[in-house]
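The complex appears here minus one protein chain, its other protein chains still in place.
And then chain A:
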Amino acid sequence: MKRIHIIGILVIAVAIMIIMSTASDASVYVPFSEAQARAKDGDDTKVHVVGRLKKDAKGHIVGMKYDPTLDPNYFSFVLVDTNRVEQQVVYYSPKPQDFDRSEQVVITGNMKENVFVADKILLKCPSKYTENEVKVETASL
């Protein structure tokens, strides 16, 4: 066996290792029900949850708590996942400024007791990066 073949085998071995480590590190998009089930099983790996903010009949966001004067590092809100399951989420960081206007929220984290502790929030805003609407005030000029 030539040395080049040994190297080849080693490279392939490392490549397989890489793929396996990626597979084990990769997270998943789940609904809250599964996040809760995982927590019950003692599985504390972090997951992604996609959802929308809970709103009342008038379209106001409900269940949002942020008072920087008391604790700038505590932000709590209610997220409704794609299965319409509501869940209180806690984020130990300041509230993202454009949070209220977001259309869709992706959070990563895991369930701890009865709350979902998020360590990352990704917001999708309706107008982010695309402007497909001429504003009324511009149009009326």
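Methods note: a residue touches a chain if its C-beta (ideal position, glycine included) is under 8 Å from a C-beta of that chain, and two chains touch if they have at least 3 such contacts; residues count from 1.
The definition used in the following text is that contacts and distances are computed from a predicted model.
Comparing "Paraquat-inducible protein A", "Maltose ABC transporter permease", "Transmembrane lipoprotein" or "Cytochrome C biogenesis protein" against the UniProt entry of the hidden chain yields the protein name "Cytochrome C biogenesis protein". Seen across the whole complex, the unshown chain contacts chain A at 2-4, 7, 11, 14-15, 18-19, 21-22, 25-30, 45-48, 65, 67-74, 76, 90, 92-99, 101, 106, 108-109, 112-113, 115, 117, 119-120, 122-123, 125, 127-134, 138-139, 141.
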